[in-house]
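Please find one structure pasted underneath; my questions will follow.
Some chains have been omitted; the remaining ones sit where they do in the full complex.
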């Protein structure tokens, strides 16, 4: 009997299996009948902060082909340099700090000269250029290097590639393979959220996020990767024998071993001891809006290409209504490097009961992350079903597939969010309002389509003059769930 | 004993399974040893027409990464606005009608002014511009809107985005996310066939076609999607509570409910009651061949970009032989928006016994749809096997993968077809004829490769002067099947 029941349970397992297999043959990854506001599934703890990783196998994220990460860096914390197999778009949700990146082949244009250089070069001019900050011009940097012998190098304290101030509202574009570090020089935690586009051409590996560590390590392992959960992740120096490192860097084997961080249990975010005296420009005020030539291509300008922009200045908003809030977008016209990354961003900030009219993305998936407050959000899929109707609040994420219509309504004093979009120029279609789908349809299509009178059709087309933001009354009329 | 046989059948199932699984590991989707002329697998019936859907899981279509649909719209029928997750290229196979589309952010440039406007603006000039048709110039349209208050809006009957006449032979390019409607203002059914490119970058979801309905519904559900067969498909208004719609459109809840088409059983193609008086330009004659700048990019010209072209005018044919027929191609040089859609089309019309010399697509898959008559078609795969040798006739479809060689020979008075290709500039290689592969090879390669004399090689190279079309004799020599 036991065997028969075993056989039966087998048959059953097999049946489920066959069904799964058939589904696999024709993947329906984006047949999302239920969305959820999702939170991180893995937390990697480090000495001076933590890295929170969303599970990129979650149906919403798989459909959008992205991975999502939140970096929380404590005051005086340094996120050690690492690079990725994917393009990354980041948003500074809280705090301020410094960011550096190293782009292969670009010169070390940030150079620090000591105050007094007796006997060396001797020109007063040179001495006066202390903490000199030269931008761009790779060639110039290289020439200077070549002129100086290794002993002369001792004459300056340091030289390195560009370092930038970052602050809340900054959006940061990072190509694949480019090493990047962050330092929190403020008093509150520095919180950065990042989308990693696994599906686009910058990632030439499989659809998994793969951070490569240049320093530090991750004792908890790549928890989001099957088969890597238990295995500690080390920096790439670890994979080379110390002798090779010593030879490559012309250093002794002891220092080479130190580069492997093997005895280090600080993780990938560490506290800086003493002053963090990297060369940096003065804090920026208004960013000069120098227009970079769009057609220049990445390759020619990558060393000096601007890679950040701030989305929190209402004076640059695309939609601005003092009573309701504002919405700013950042696409490849604003930040040309996004053309290369095939990503863009939208920042929204609305007040209680302000409503973002139903809209959808025509050519992109959107990853919505809430930075402040909370809102009621409704999402409708291709089958006309409401697949999400609920509150999203600070720290939560909602992935909205291409074409899915969304309505947002602030339910706290202030609702602020950022949307990352998987297209360098994501196009938004609005359902209602002045420049909307309904306004673009002829009256006859509306009256015949919905079996309403021409007068009613006229109201549908022209009553709402707003394009994006409107005011919504109290919660009574919205909170009702659709089905019992 | 029963158990043993159970076990055996289990083993067997598992074996099949393992094989299937191994196949899955290394998908051979395009190892097509047998092609078929395929017909629609699902028919969605509506009040004033029907939508016929080919199964995109069919091996041929999976290999090409496309979905195929035929719209049949009765006289006075209106195909209600919908949009897709994919780029779409359509061909009007029969009939004539009107087409409108709504592109987000573009102005309503079709504006209707009533005959008499006393007290309003008062300028006689303005009054004379009745059924005025202003093209392009988004900004202008917007300014005018902003000047007018909602009451003033009552002064015009309607304004909406561009409406175009379409007729048999028109090819229509539609980007993802752009809402489109069709109206049949002729006396015979309007038949439109469309290819949806699931595999290209415009689709950011999975490889399934997903229509989003703005009006109407589909009581039969998305029959082509696993798990959606039984579920009726509603328009996207259905997913929002009526109160939200009412608030968004500033209309009453009753009208909002009407927008959901819940009580509506007309489907997605409905009969228009009364006159269909949308603003439209006069019927076009010769389309002015204004050349749009190719390098302009989609984004700058999308509002005024031309998106249709007619392929049935023999005077524009690329190959034209009065006795045999003609072939016209439409690529991104003719219609720049195709560069963005990564699709192109070819229209052919040949007479009885005319033969299209064997050829293949170097960089595209082709979806061949027969609009009139029938032909014998032979297709040869990469293994040198004839994977199709049969008749294809009106309404049938044949998907021809990249590199597969094809010969067509008309077996009815007239054979007319359209080919959709998955590349904005599909390159055709011909096997025989003046500008063919064989003509480009040196004699020595031919004589050594096929072990024939230089004299024979010369004949192979130079005997056929035609490039594409030739005359073929009676059926006796062709109809023989290859294998018993």
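Labels for the chains are A and B, by order of writing; each one numbers its residues from 1.
Rule of thumb we're sticking to: a residue touches a chain if its C-beta (ideal position, glycine included) is under 8 Å from a C-beta of that chain, and two chains touch if they have at least 3 such contacts.
As the structure is a prediction and not an experimental result, all values here were calculated from the model.
Of the identical protein chains in this complex, 2 are displayed in place, while the full assembly in this structure file contains 3 copies of the same sequence.
Following the convention adopted for this analysis, only the chains that are shown with their structure count from here on.
Centroids built from CA atoms put subunit B at 36 Å from subunit A. Listed in rising order, the residues of subunit A touching subunit B in the complex are 3-4, 7, 10, 14, 17-18, 21-31, 63-65, 199, 355, 357-358, 360-365, 378-387, 401-403, 405, 407, 422-423, 425, 427-435, 437-446, 448-452, 456, 458-465, 470, 472-473, 477-478, 480, 482. By the touch criterion stated above, subunit B contacts subunit A in their complex at residues 3, 6-7, 10, 13-14, 17, 20-21, 24, 57, 78, 80-81, 83-85, 100, 102-108, 110, 142, 145, 150, 153, 157-158, 160-161, 163, 175-179, 181, 183, 202-208, 210-217, 221-222, 225-228, 231, 233-241, 243-245, 247-251, 255, 258-259, 261, 264, 270, 272-273, 276-279, 299.
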